[in-house]
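With one protein chain withheld, the remaining protein chains of the complex are depicted in position.
Showing subunit A:
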Amino acid sequence: MSSYAGSMYHGSPLLLSLLGPLTVKRIEGQPNHLLYSLVSVIADVVSAMLIRATGQNLRLAYLRSLESLDLVKQIDVSEFLCSGDIAALIYLCNPFTIVACVGLSTSPIENMAVILCLYGACSRLIPLAAFGWVIATHLSLYPAILIIPVIFLLGCGPDSPPRKLFLQRHQQKEVLNQSKLPPGFSWRPIIHFAFWAFLWSVYVLVLCGISLKQFGGLWEMFKSTYGFILTVEDLSPNIGVLWYFFAEVFEFFRNFFLIVFHVNILFMILPLAIRLRHRPCYLAFVYVAICSMLKSYPSVGDSALYLGLLGWFVNELADMQFSLFLFCGYVGVSLLSPVMHNLWIWRGTGNANFYFTTAMVYACLQIVLVVEGVSAMLNHDRKLRILITGKPQDAKS
């Protein structure tokens, strides 16, 4: 029987053939979900290690750029936190990660694919980056937009202050030291990446095609994975707001709103890419956060991912506004949301609006986080520029 025969499974056929047996097989005397829980724990640990390595990479790049801008004296580098360790710790100790793992969700594996992609791009392992990107896209579609940060990462290297600052700095000093300038955009690794991405996607599609040969082939897979994501067919409550929206919206407007919500993701890609092109990792974080906010079936695993990635930028985002408010909000929502769900579904004393309210608050918190995060990062760049030029100046970058 096809794995898509009932409306039960909407994931990748490869994931099912790899993990499906694990959920059935059991070790003597142990519960039968033990093997899969082990897999997700391993995936989380691997993700944390990759986050740490990438974070260290980013920190080094940041220090190097500060050095080349001669700002080491002005900014106290010794106060810098080790962002890689912090990010990895946030990812591992986040209750969301633990909950996603306990709930036997597939998000640890999806998150690992995303992190693999970013790690590969940061450490210039192009095949690995392409693999991570293809798998992440194959598993949950939304990471497809990470191709933009990956291209910037491969083209100009990891996060650094705007290139213009370097030029200004060197103009001031009137010594144009080419070696201290960050490298310009190079197309070679990108073509490499495209080649590898093509190779991996053909590989994945062929594998899927083989496993679904008897059951309608690839079209069946696209229809019940990507189609299911794009049309929001399942209206079961999740921590997002779209399930309730589409349960309530008039059938006549359904298609319109489907387009609106998906275009909402696509719409912000370009402005963010223009404004944050010198910080591709941060761009990736913002994209991941936006996706987890607007995606059809969000889960706490998605939040675990972007909160982990947020740890990379503790130094840059030190001046972020509302951080205490956000922290309290996240704690409050994660405590209230299960309570409201329980009241509504299990006890029948609450109604759907109770739970929807917590989902709405959660969406607002994510919005505040994204907006404040982006402005904090822009302010950080401004601060660097002020340090260099010594006065506020018109910045067109």
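Definition applied: contacts are C-beta pairs under 8 Å (C-beta built on N, C-alpha and C of every residue); 3 or more make two chains touch, one makes a residue touch a chain; residues count from 1.
Rule of thumb we're sticking to: contacts and distances are computed from a predicted model.
Asker: The chain dropped from view, which UniProt name applies: "Translation initiation factor eIF2B subunit beta", "Cysteine dioxygenase", "GPI transamidase component PIG-T" or "BBSome complex member BBS1"?
Answerer: The missing chain's protein name, per its UniProt entry, is "GPI transamidase component PIG-T".
Asker: Where the complex has a chain not shown, which of A:69, A:154, A:229 or A:363 is the residue touching it?
Answerer: A:363
Asker: Out of A:28, A:76 or A:251, which is the one that touches the chain we can't see?
Answerer: A:251
Asker: So which of A:241, A:288 or A:320 would be touching the chain we can't see?
Answerer: With A:241, A:288 or A:320 as choices, the missing chain is touched by A:241.
Asker: Can you work out which residue in A:82, A:268, A:336 or A:387 touches the chain that's missing from view?
Answerer: Selected residue, touching the omitted chain: A:268.
Asker: Over the whole complex, note the residues of subunit A touching the chain we left out.
Answerer: Subunit A touches the missing chain through residues 1, 5-8, 233-237, 241, 243-251, 261, 264, 267-268, 271-272, 275, 293-294, 344-348, 351-353, 356, 360, 363-364, 367, 370-371, 374-375, 378-379, 382, 392-395.
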